[in-house]
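Complex shown without one protein chain; remaining protein chains in place.
Residue numbering begins at 1 within each chain, and the chains themselves are lettered A, B and C in the order written.
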Amino acid sequence: MKQMEPKNYDFSNVKFFTPAQLSQHYGLYTNYIDCYNNVSTNLQSSTIYNYCNSNYSEIRSAEKSKTFCLDSIKLHELYFENLTGNNTRIYGKIENIITNKFGTYSSFLDKFKCIARSMRGWVIFCHDKYSDDYYIYGQDSHDDGVMLCAEPLIVLDVYEHAYMIDYGTNRSLYINVFFENLDYSIVNQRLE
Amino acid sequence: MKQMEPKNYDFSNVKFFTPAQLSQHYGLYTNYIDCYNNVSTNLQSSTIYNYCNSNYSEIRSAEKSKTFCLDSIKLHELYFENLTGNNTRIYGKIENIITNKFGTYSSFLDKFKCIARSMRGWVIFCHDKYSDDYYIYGQDSHDDGVMLCAEPLIVLDVYEHAYMIDYGTNRSLYINVFFENLDYSIVNQRLE
Amino acid sequence: MKQMEPKNYDFSNVKFFTPAQLSQHYGLYTNYIDCYNNVSTNLQSSTIYNYCNSNYSEIRSAEKSKTFCLDSIKLHELYFENLTGNNTRIYGKIENIITNKFGTYSSFLDKFKCIARSMRGWVIFCHDKYSDDYYIYGQDSHDDGVMLCAEPLIVLDVYEHAYMIDYGTNRSLYINVFFENLDYSIVNQRLE
Partner (left out) sequence: MKQMEPKNYDFSNVKFFTPAQLSQHYGLYTNYIDCYNNVSTNLQSSTIYNYCNSNYSEIRSAEKSKTFCLDSIKLHELYFENLTGNNTRIYGKIENIITNKFGTYSSFLDKFKCIARSMRGWVIFCHDKYSDDYYIYGQDSHDDGVMLCAEPLIVLDVYEHAYMIDYGTNRSLYINVFFENLDYSIVNQRLE
């Protein structure tokens, strides 16, 4: 496991978010990078593999945090990357996929937003490589409810930390604002 | 979401497992198929999207079970598929990857087995498409601790239902027996 | 935190369970005692409180396992204690409570058994001290879905390890057998 560095994102065109909300969210992301790097260092040690126990052990703790933090890093990078405020009108390959699957973009939006209000961590529109199908699905935390073999296309953070500074408990408004910032050029790149 | 059918597996060369253990395990897998098909049917209804709530709602329940059962189906199919009793000696591309990453196959086995004794659901050796790296990682249940964007190569079920009929609580022995049945031809196919 | 010792149970009148099932289950219980004692020792160290982090830290790992293992110890002791094969006919104060709440014992049994088939870890009939009400409720693991302030009266383990050696995946049969062994004298003592 290599050491990681946080990536940088350009939020200059992101609408309806304050710098406080975005910068504090970004700060949490860097904490997950630190977590991953700490785990990575500890897993270099051979002694951590000397006591293997599913109730309580250092290796168990490291493995739990490895996946938790690595999932969180990936999800935050995918989220920040598709939150630019540019190219917010759907077009191209993603438009074809969504209209084939849901009939209309509006029907897709209704379902995505409903699922976003019904889960506690993340909402994702993905290609499932295993079944070669497309799904909207939700997670309750960074590592709880992840869809195995999914290739994320649209990624929305619905953790309270993503919106509470700007929107308080008004998650519905935050979800609407997300789609006013979602960059379909990035989403189409993920389909290549 | 399409309806699914359970796949069939040939366990005739699998060693050190009784037909009772294997057939009851297979029966659980068919339950997950039923679950997925029920969820799939319920998600066809447009009324399920009328009430969206992260504390208690039909859509929440369907979404939770969709991922839980779909993850479980994928993991069980990958497990049954790589548990044949044939081609149990490591070779080919997977051998190169493992020796590059862990030095020796024996060192890989020590780490994999330790993690398998420290987690509560599944242990997986995977290619992480996101970071283009390889990891052994463990899950505590079908949907808890899944690594996002992972492409599973070696899949071991460590739920109690996978071994208790044959091995009681002796999970270490079960893990050893798994490697006496692991089909490296299947693992190499997953790398193509 | 004091060191703990496993308690002993007399299973000599327990019907329809093999010694293998009961002794291996008891062995898992002693593992939770070991876990608790290890955590307890590590929490004596003052250095464990030097690094406090909710993504990855020794204190986090110790705290997670402390509650997991302590809950598991309590639940197993309550389960083994009420699984004697004696006094299996309902009577006394618990009978009054159940018939007041559910109309008939048979109606209670139907609901309890249904919930026992719908959860993944434990099913409990309890007095909720906070609301001064009675509930059947279920947990998905030792520490997931615990009812805060509950005083357990009837405790049934539905982890796969509780029945797979004797009943395979036939959980319904195991649940029936539990009630042929449930000691209502013990349950009534818990109401004093």
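The working rule: a contact is a pair of C-beta atoms (placed from the backbone, for glycine too) under 8 Å apart; a residue touches a chain by one contact, two chains touch by 3 or more.
These numbers come from a predicted model, not from an experiment.
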Options B:38, B:86, B:176 or B:189, residue touching the unrepresented chain: B:38
Selected residue (touches chain absent from view) among A:4, A:109 or A:164: A:164
Residues of subunit B in contact with the chain not shown: 31-32, 34-35, 38-39, 53, 55-56, 58, 60-62, 64-65, 68-69
Residue numbers in subunit C that touch the chain omitted from display: 1-2, 49, 52-54, 57, 59-60, 63-64, 66-68, 70-71, 74-75, 110-111, 113-115, 117-120, 128-131, 133, 135, 137-140, 143-152
On subunit A, residues whose C-beta touches the chain left out of the figure: 20, 24, 27-28, 159-161, 164-165, 168-169
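In the analysis below, only the chains that are shown with their structure count from here on.
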Geometric centre: closest chain by C-alpha means: B
Most extensive contact between chains (C-beta pair count): A-B
Distance between the centres, which are taken as Cα means, of subunit C and subunit A, whole angstrom: 37
Inter-centroid spacing, subunit C versus subunit B (mean Cα positions, whole Å): 28
Sites on subunit A at which at least two other chains make contact: 53, 60, 64, 68
